[in-house]
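Quick one: structure below, then a few questions.
Of the protein chains in this complex, all but one are displayed in their positions.
Moving on, here comes chain A:
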Amino acid sequence: MTNTLTSPIIAQLPGVFEQHLSDRKQAEPASLLTQRDEAFKTFMLKGFPAYRTEEWKYTNVAPFLQEAFSFDTTTTVANTTVEELLKAAIPAGLDAYTLVCVNGKFQKELSQVPAEADVQITTVSAAIEAGAYAPHFNTEYDYKHTFEDLNTALFEEGMMIVVKKGASVDKPMHIIHLYHHSSPLFAQTRQLWVVEEGAQAQIIETLVDPASNNAVLFNNNVTEIVTEATANLQHYQLQTALHHVRIVHQTRVHQHEDSVYSHFAFIMSSAAFTRNNIDIVHVGEHIETNLYGFYLASEQQLIDNHTAVHHAKPNCNSNELYKGVLLDKAVGVFNGKIFVHQDAQKTNAFQQNNNMILSEGAMVYTKPQLEIYADDVKCSHGTTIGQVSEEALFYLKSRGIGEAAARNMLVHAFAYDVTAQITVPAIRKYIEQIADEYLDTFANN
């Protein structure tokens, strides 16, 4: 059976790629051009992921790829407009550096950056040219998602962040990915972050594509992250985009010995389609990985979280907790893979995915996938799908708390295990407020 996805983009792509490559012939190192070429060939061979295949069993991406997309991210946008939009994107009371990207390109003059001695911000292509970070780019482990190949082929200059050895960045860095376009845009954005030995940082990401753009955004982002020995990175993704936004985000993390990586995915958007892939690879011992997620989905939204943790070395811990609330006719997908390789003795790996369904038409597909090849390990996983407890609801109502407010309280309570892990108070407040607004909108519909 052939199961190929048809999209007008496929016919468009060879021309787009050829132009892209010839634009870069002078500026980019040969090694990058070669990688782009190979990635493009691979993509053309595999195409977009087909519905019902292993990794895309419940997620049909085809309906989101039918527009006449432009791949041109060049834009001129008035700084005053940008500043207005940025203000709206910053959580109240958040004291952070702001790193602004417009259509995937870092805008230094719009940003407030940390001291250069602590953090170095360049482009991915410049970093590859300099050589030192080239090995961290486009790394492969297990297998690559086909969207990643498309990204490697077509991304523009990309953003490279290096948190320097031993640095402890005094405030979180808030990256605001702003988009400006007037026709449907297919944006391939790329990031490469290296947190060097002993360094500590918190990075927050927000995507802003204002309604005034009046056209679909398909954002295919790849973020590659390296935490060197004893580094500690907290990574918050605040996904709050509007309905016309479609997201495929790939986060690929290589962790070295004694490092800690904590990922927080808050998906409380109206974006029609979200697919988050997180792949974590342990390349040293005594590593800690934390993956926390909370998703709220309503109307006809499709929210798909795929995570994979590769325990390749002994004495490492991973801890994953994803919670979701589904309303209306929304569909949630969770797939959590844990691979414990033969060498990875004394692994502790925990995974939980809990879902609350508040409407009859909503659905969730959840699948833990554990493959364990070592014998001295502690692994556990669990999934639940439930409703609001009628007992709890009646108890709250019997104290005079209204139906909608009582429901909100119980949803907050449900999310509590996740929100309590947030270490930046302004972010926690922001998340709780957005969740309130989200549920209020649902209650008033």
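We take it that contacts are C-beta pairs under 8 Å (C-beta built on N, C-alpha and C of every residue); 3 or more make two chains touch, one makes a residue touch a chain; residues count from 1.
Convention: contacts and distances are computed from a predicted model.
Q: Assign the chain not included in the display its UniProt protein name, restricting the answer to "Fe-S cluster assembly ATP-binding protein", "Isoquinoline 1-oxidoreductase beta subunit", "Sulfite reductase" or "Cytochrome c oxidase subunit 1".
A: In UniProt, the chain excluded from the picture bears the name "Fe-S cluster assembly ATP-binding protein".
Q: Which of these touches the unseen chain: A:Leu110, A:Ile385 or A:Met409?
A: With A:Leu110, A:Ile385 or A:Met409 as choices, the missing chain is touched by A:Met409.
Q: Can you work out which residue in A:Gln26, A:Ser212 or A:Ser398 touches the chain that's missing from view?
A: Considering all chains, including the one not shown, the answer is A:Ser398.
Q: In the whole complex, what residues of chain A lie against the chain that is missing from view?
A: 389-392, 394-403, 405-406, 409-410, 412-417
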